[in-house]
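Quick one: the structure is below, and I'll ask about it shortly.
Note that one protein chain is taken out, while the other chains of the complex remain in position.
Every chain is named by a letter (A and B) in the order it is written, and numbering of its residues begins at 1.
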Amino acid sequence: MLQTKLRPLPPAAYARCMAGIIRREGLRWVHQRGRFVSALVRPLVWLAIFAAGFRFVLGVSIIPPYETYIPYEVYIAPGLIAMIELFNGMQSSLSMVYDREMGSMKTLMVSPFPRWFLLLSKLLAGVAVAVVQSYIFLGIAWFWEIEPPAIGYLAVLPALILSGLMLGALGLVMSSFIRQLENFAGVMNFVIFPMFFASSALYPLWRVKESSLFLWWVCQLNPFTSATELIRFALYGRVDWMSAAVVIGCTVVFMAAAVAGYDPGRGLMARKAGAE
Amino acid sequence: MHEPAAALEIDGLTHRFGARRALDAVGFRIRPGEFTVLLGQNGAGKTTLFALITRLYHAHQGGIAVFGQPFRDAPSAALARMGVVFQQPTLDLDLTVQQNLQYHAALHGIAGHTAAPRIRDELARVNLGERAGDRVRLLSGGQRRRVELARALLHEPSLLLLDEPTAGLDMESRGFLLNHVRRLCRERGLAVLWATHLIDEAGEDAHVVVLHKGRVLATGPVPAVVAQAGGAQTLKDAFEHLTHAAN
Partner (left out) sequence: MQTVRLAPALLGAALLAAPAARAERLFVSNEKDNTVTVLDGQTLAVTATVKVGDRPRGIVASPDGGSVYICTSDSDHVEMLDTKTLTVTRILSSGPDPELMTLSPDGQTLYVANENDNMVSVVDVKAGRVMTEIPVGVEPEGMGVSPDGRVLVNTSETTSMAHFIDTGTQQSIANVLVGSRPRVARFTADGKQVWVSAEVGGTVSVIDTASHTVVHTVSFAIPGVPAESIQPVGIAITPDAKTAFVALGPANRIAAVDAKTYEVRKYLLVGQRVWNLAFSLDGKRLYTTNGVSNDLSVIDVDGLRVVKSVPVGQLPWGVAVVP
């Protein structure tokens, strides 16, 4: 009964591994009720408060994909969804750092499956959670008169998955070089808020361009803008190809960086001056 | 066919952390059915060695072979045959014992229906059968260690690695764990590497590898090692003699 012969891992086994990782992330998410609530409360609070305060930011233009004037809540909805995914990516990142400190990362790392596959599974687990959260947000946002066409609710799914992958992969990269839990908050602040505010999430870019060309460039280059626009157009049944390309490109880059970061040859584990 | 390969063969393994040399030309061999104690004080390099064997770090210098297969060639196959109990607890505290074990089974590609009876059996063997539905947080240190041991055996490995598994446990738990693992060795032909600083955990019939400041000072069955350290009667004396001489 003992294994002494070399046996390649069948594809079914890969599927089981991925399912197991996703299940474990799901269980942890469900157990941490605080995370669940705050993940929803946060964008809803922003929706209520920002929309109330920034009503007159929008200005006169009709912005595509919208065909008429829209209330501010409708405009910021895609940005808030992207924010859910960004926070989710950061949360997954935090969990990875926590796992590393608490030791449960080792359970993952001694799995015989290739490391890139394990990381990808973790990523997909995070994306699954983010997508669920996003749909719940959309459901509640309906009461704020954020009513995209029915097609939008389906068309937005690929956009949610792609954006979730990109922002989750960003989280993975970050977790590979943040060594301690305490450092996490600082790095997060340097990532989350600049990404969110220097984007088209809260204001249309033509407005930013009016006040500062430099800032406009930053917003244009910010992958979060692409994620937001991808979601915005998808909610109205349209594809923003440019944004999709940027999101996919960044996902690949971030993922590659994450796999490199977690590589046992050079990665996080090696640099930690071991317990012995 | 050739003779059965060593379960684990380490050859000339050297590892540095910056300027500090954590392991220096370490080499030893473990055969199936052998209970080998890796004996060393804290800071000797036991955990580093484990990290290299379990691919947490890359081995830059020297070779590790598992059942005749060099690690570098097929790390995945090697890991599939190893069960590991780390020094640091690695269970998810908020999940139940069952969920932790299921997670491990999935990480080794084992289907749910195959894993379920194994989980039952292994938990029963460590006398924790009725605690399967409890959150790990609710278990004592000794119980958690037993769960980790059960978990490490789920995928039916041929090589079992344990790093200071009895650290922080009471006498009774320590005894239970030791006996249990030795029995596994005998009954299943498992190759076991048990790292510890507690000399009394190596019984008379064990093999021992003495590790001191990253170097192997002696290796072999306990009586042979005792004899090697001239004038020593017990393993404890032998250990002290060898490490003294090395300093």
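The working rule: contacts are C-beta pairs under 8 Å (C-beta built on N, C-alpha and C of every residue); 3 or more make two chains touch, one makes a residue touch a chain.
Just so it is clear, the structure is predicted and the values come from calculations on it, not from any experiment.
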Which displayed chains the unshown chain touches: A
Contact with the hidden chain (one of A:Ala12, A:Val30, A:Ile49 or A:Leu154): A:Leu154
Residue of A:Gly26, A:Pro114 or A:Gly237 in touch with the missing chain, whole complex considered: A:Gly237
Touching residues on chain A - with respect to the absent chain: 52, 55, 60, 62, 65, 67-71, 147, 149-151, 154-155, 237-239
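As a convention for this text, only the chains that are shown with their structure count from here on.
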Geometric centre distance via CA averages, chain B-chain A, whole Å: 39
Chain B-facing residues of chain A, complex: 1-4, 6-10, 12-14, 16-17, 19-21, 23-24, 27-28, 31-32, 102-114, 263-266, 269-270, 273-276
Contacting residues of chain B [partner chain A, same complex]: 17, 22, 32, 42-48, 51, 54-58, 67, 69, 74, 76-82, 84, 86-95, 99, 102-112, 155-158, 188-190
